[in-house]
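Got a structure for you, questions after.
With one protein chain removed, the remaining protein chains of the complex are shown where they sit.
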Amino acid sequence: MARIHLSNLAHSYSGTPRSEADYALKRLDLVWDDGSAYALLGPSGCGKTTLLNIISGLIIPSEGQILFGEEDVTQLPTAARNIAQVFQFPVVYDTMTVRENLAFPLVNRGADRDYVRRRVEQIADMIGMADVLDRAARRLTADAKQKISLGRGMVREDVNAILFDEPLTVIDPHMKWELRTQLKALHREFGHTMIYVTHDQTEALTFADKVVVMYDGQVVQTGTPAELFERPAHTFVGYFIGSPGMNVIPARVEGTSAHVEGVEIPLDASYPALSGKVEIGVRPEFLTLSKDGPGLPVRVRRIEDVGRHRIVRLEFFGREINVVVPEGRPVSQEMNRVVFDPARVGVYVEDRLVEGRMLQGRAA
Amino acid sequence: MAQAAVVRAQGATLARTSAAAGPRVKTSAVVMTLYLVFLLLPIYWLFNMSLKDNSEILSSFSLWPQEPTLDNYRTILTDASWYMGYVNSMIYVVMNTVISVTVALPAAYAFSRYRFMGDKHLFFWLLTNRMAPPAVFALPFFQLYSAVGLFDTHIAVALAHCLFNVPLAVWILEGFMRGVPKEIDETAYIDGYSFPRFFVKIFMPLIASGIGVAAFFAFMFSWVELLLSRTLTSVDAKPIAATMTRTVSASGLDWGVLAAAGILTIVPGALVIWFVRNYIAKGFALGRV
Partner (left out) sequence: MDKTVNQKAWFLVLPVLVLVAFSAVIPLMTVVNYSFQDTFGQNVFFWAGFEWFEQVLASERIRDALGRQILFSAIILAIEVPLGILVALCMPRKGIWVSVCLVLMALPLLIPWNVVGTIWQVFARVDIGLLGRTLSELGIDYNYTQDALDAWITIIVMDVWHWTSLVALLAYAGLVSIPSAYYQAAKIDQASRWKVFRYIELPKMQGVLLIAILLRFMDSFMIYTEPFVLTGGGPGNATTFLSIDLVKTAIGQFDLGPAAAFSLIYFLVILLISWVFYTVMVNLDKKEGV
């Protein structure tokens, strides 16, 4: 096992990229720590599968290097990289039994027969398929097949990383949860580096220690689920993670306050003069509603009760913003003021978070 | 968008791997080339002969015509007893194609959508007709069509060819129809479509490629068949293929004209293939891939 370093990497499918737009994967530098569980999150077509295929060696990047530990593997073929991959649709060898499927990578590498038998049984125990080892793989359900794919990946002890390409796409909803839990348990127990590609934020946030968010061919933020939630580095992260997503409002920022339609919103940091597209972002969870209290004027459009909390759709100077009201807090149609928590308001220039200078006494 | 990206990704993967595995790709190109040469050489030889006159064919041996001439083609295209053969063939082939596909459509729909008494046996029985050797039917056909006064008509040949083309068309269409979700039918009925209107307006466009493939196969097997078409015709509906065999024995073997006639029989098939080339692969799997 080893740390995976994508150094100065970029990829374009056309041979001669002319502009930034020709790159399916824009220049990035990324380190995947050994033994961590990562999620690679982003909408369809954002380049996450390309990135995954570059790591596994199915695609050779047009620029940059891939380092496993200290070794440059950029030009190495897939088989030499000791990577396992679980695909979107279960890939099992139909004509083989479960046992033969699991043994396949070892047999191909010329492993000793006794060792293969022991190892296969060990893996079958791990993925909970010991009792169906001699069944034909073809007859199994989709989730069982996906487990076999996973088992085929883990059967090699020298595997550097296990890659998952939206592995739960074709799995029944009630099995998804179970498989994910099992994956998590396997990770905790054996500590493989795992990279899990998905466009589903729940999957990403529940599976991963660290989430890498991709958008339009670039990595926009890497962080723990809590970091992504509390301090989105990009408006896309704010919008894509969370339900509903972050409120993003065009604003003029001056010193320690933002101005929206002439109304002042206090911030907890001081900013220099900003130019370009300037917006402030605040999650619906960090807004407080009241009737005739302090704050900015709003009008309640709709209140949706989603069980644990309520989502209030507000009209705020002609645009819609959302507020999440936790259980136990009253809410009514008459409420007409909203307060932004200054510590939770981020300032974005051209979609990227800018750091202000912390005000004295609030730095903690 | 996402699809396109994926396709591009796979394309690039393939391109790269093939570049990496240079020698293997070359082997397959060599095998493919050899195979195509094997396929084309006899056809080329026929073409070569069709451009020579009979004395050149018999007296000298050359890989290409020494004195190329179009006389053989001129003979065929100006002599009614020759070119009417093509006309006759085209007439009954088109008739057969239309009949086969038309009757096969509703039947295939029934087989793909409903269960009814004896459906499985019926389906197999239909298929057995595709398995019947034409030689078995040649004589009874002759007697049957003579008895009903259809001997030596285009429709007789077209009907006879239905023997193997209708079952095949049903089979192909059923395969394609199975791929259309049943919900589409139900939605249409809920929207107030009557069955015929639904079938023509909604369903048929959905299986257009299947209809194309079925028509292609009907065309193909009707066009290439000789035994039945020769048995059922004498003058008025005689197909080109039969014209050829008789001329061989009668005219003292004019190889040049024979070759030119042969080349001309290849042309319609080649044209049809060109039009359906994008469906050939799926078509040959009869919609079952």
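Every chain is named by a letter (A and B) in the order it is written, and numbering of its residues begins at 1.
Assume contacts are C-beta pairs under 8 Å (C-beta built on N, C-alpha and C of every residue); 3 or more make two chains touch, one makes a residue touch a chain.
A quick note: this is a predicted structure, and the numbers were derived from the prediction, not measured.
Novice: For the unseen chain, which displayed partners does it touch in the full complex?
Specialist: Contacts of the omitted chain with visible chains: A, B.
Novice: One chain isn't shown here. Among B:L51, B:I99 or B:A188, which residue touches it?
Specialist: B:I99
Novice: Write the list of chain A residues that the hidden chain touches.
Specialist: 56, 58, 77-79, 83-85, 87-89, 91, 93-96, 104-105, 108-109, 138-139, 149, 152-153
Novice: Spell out the interface residues on chain B facing the chain that's missing from view.
Specialist: So the residues of chain B touching the unseen chain are 10-11, 13-14, 24, 27-29, 31-32, 35-36, 38-43, 45-46, 49, 57-58, 61, 63, 99, 102-104, 106-107, 109-117, 119, 122, 124, 126-141, 143-144, 159-160, 162-163, 166-167, 170, 178, 182, 220, 223-227, 231, 240-241, 244-245, 248, 255, 258-259, 262, 265-266, 268-270, 272-274, 277-278, 280-282, 284-286, 288-289.
Criterion: only the chains that are shown with their structure count from here on.
Novice: Find the geometric centre of each of chain A and chain B from their Cα atoms only, then give the gap between the two centres in Å, rounded to an integer.
Specialist: The separation of the two C-alpha centroids amounts to 53 Å.
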